[in-house]
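A single protein chain has been omitted from the complex, and every remaining protein chain is retained in its original position.
Order of writing sets the chain letters: A and B. Residues in each chain are counted from 1.
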Amino acid sequence: MADEKRLMKGNEAIAEAAIRAGCKAYFGYPITPQNELTAYMAKNMLDKKRIFIQAESEVAAINMVYGAAATGARTMTSSSSPGMSLKQEGISYACGADLPCVLVNVARSGPGLGGISPGQGDYFQSTRGGGHGDYYHIVLAPKSVQEAADLTYEAFDLADKWRMPAMILADGLIGQMMEGVVLPSARDPASLPKKAWAAGHRAGTSREANHITSCWLVPEELEQNNIKRYRRYDEVKRAEVRFEEVNTEKAELIFVAYGTSSRVCLGAVEMAKKLGIELGLFRPISLWPFPDKRLAELAAKGKKFLTVEMSMGQMVEDVRLAVNGKAEVLFYGRCGGVIPSEEEVLAEARRILGK
Amino acid sequence: MELIYGHPKSLKPIQTKYCPGCGHGVIHRLICEVIDELGVQDRSVIMNPVGCSIWADLYFDFDSVQVPHGRTPAGATAVKRMLPDHMVICYQGDGDLAAIGTAEIIHAANRGEKFTGIFVNNAIYGMTGGQMAPTTLVGQKATTAPYGRDPIEAGMGYPIRVCELLATLGGTKYLARGSVDSPANIRKTRQYIKKAFEAQLRGEGFGMVEILSPCPTNWQMKPGEAVDWVKSDMIPFYPLGEIKNSLEEAAK
Partner (left out) sequence: MTEKTFMAGFGGQGVISLGMLWVYCAMKEGLEVTFFPFYGAEKRGGIARASVIVSDREIASPLVTSPDSCIVMNMDSLPICEEVAKQGGVMIINSSLVKNGTMRADVKAIEVACNDIAEKIGDPKIANMVMMGALSKVTGAVTLGKLEAVLKTFFPESKHKFIPLNMAAIEAGRAAV
């Protein structure tokens, strides 16, 4: 039976969804605006006799995740921007060792210590493999508390399916706001995928020793390994692209926005409609893999794009790459923790259209 | 709790953002009094930590440098090496010093860096809203220790006595623990700070003064109760006094 609709903070909904997805071990370090997530995990993971550790730092937390993932357990860490920077080293290692895990970034505004208000300035870091070496990992961007729960739940499956970290890129608004949410039902632990590659439980099997490592000292071997991983990335790009479209067929100008800023743009689309102006919204849900094919199709139809971000302009580069000169791509951004208003975004669209 | 007459020159005459009954403000004042007494305001640099005292640069009327959370001693190391004739103060909370920055403090102390640590131990993460700190007492509740700190069953470890830990390191010269729970203890804490600062001016290091400090907000107590709790619960576990003094002066 489906759960009743509950009123929850985004941070708590993410935590509860992770528990229901079968997260066996959570590691975190306090940082605003995701503290409710860690506190929820402290209470509920301990109650369920699962592993919760408040690590001494984010560097330690991500390495604990690495360890737990190496044993085949579903595992997660969460943080906010400055903490995600510290985790990048561990994320690179997890990608290099093909370890599934879930990473949650309830992003704030930067750079540096920046502010604790919502931001989208971590797009590059998240989608470009923020650490060293050649790698990517899945990045999903929820727009609501419901989607934060759903995508977190799904992220565990995607991570296992593709043997790579899957990141939830939310922001302080999504983490802190409360909305109604129907939570996915708890996974039966017996239904979780078996991981023959994992370390441990060799006794009684006849398998060779499993080695979890990202270290390949023979250049040709490392190269082959990377190439193999990139083939997997190609498959991910074919299979896991997710996006949402609103009124893109009729629209002359299409907003491209994810997460919080996409909700602002949706408001502008609705306000425009009342004025007799047709605007559209294209919302990438998977930021990696990026929905570039569909954007290219829309570009070929002669649409104009206005990318709206809570940053100085990061995803706009992916939009330009996707459109590849076939359409005009404009940008409107606020940063520093400022959330643009529906009114100002609408005004920018009208200025561009001269309407 | 005010014991000194005038407002210290190096402390700006503005109201702080700290909660009523918070220890940070008193500690700021002590630092500034000693700085003024030693006449080094114009060659002092404070390392601003990431914690409730993140806005320390608003209050201290001398230069400040802010580094990432926990890296405070690493930053202080470089500042002091570049400015050896300056008074470099490394101000840290318990989360900053004894969790995320454990490596940095141990190695700065072990190298015998010649700055002075001011370690504000309030047994909690103040700024982020009351999570468990490395110094949280056994049984003490925190948002991430909802049933109280449980060292064994929940594997939360034991509170760390930082002075005692650092005392084993060859690089440390002066380690003292004070408290701001009473006028008498505030006076003693001031003496420790003065001794540590003077040692720094003579080029002796590493020195650190740990200060037990109330956080009524996150302990969920009234200011008066918080001061009592420092006395009844913190001091018995974190004994006050000079934990290590191998300054040249002491040898004489």
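Note that in this section contacts are C-beta pairs under 8 Å (C-beta built on N, C-alpha and C of every residue); 3 or more make two chains touch, one makes a residue touch a chain.
Just so it is clear, the structure is predicted and the values come from calculations on it, not from any experiment.
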item	value
Hidden-chain contact residue, picked from the options A:Ile116, A:Ala148, A:Met164 or A:Ala349	A:Ile116
Residue in contact with the excluded chain [from A:Asp157, A:Glu240 or A:Glu270]	A:Glu270
Residues of chain A (touch criterion as defined above) contacting the omitted chain	5, 7, 32-33, 116, 172-173, 176-180, 260, 263-264, 266-270, 339, 341-343
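Please note the rule applied: only the chains that are shown with their structure count from here on.
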item	value
Distance from the mean Cα position of chain B to that of chain A, given in whole angstrom	38
Footprint of chain A on chain B - complex, ascending	50, 54, 66, 68-70, 95, 99-102, 125, 127-129, 131-132, 134, 143-147, 154-156
In the complex with chain B, residue positions of chain A that touch it	29-32, 35, 38-39, 42-43, 46, 52-54, 56-58, 82, 113
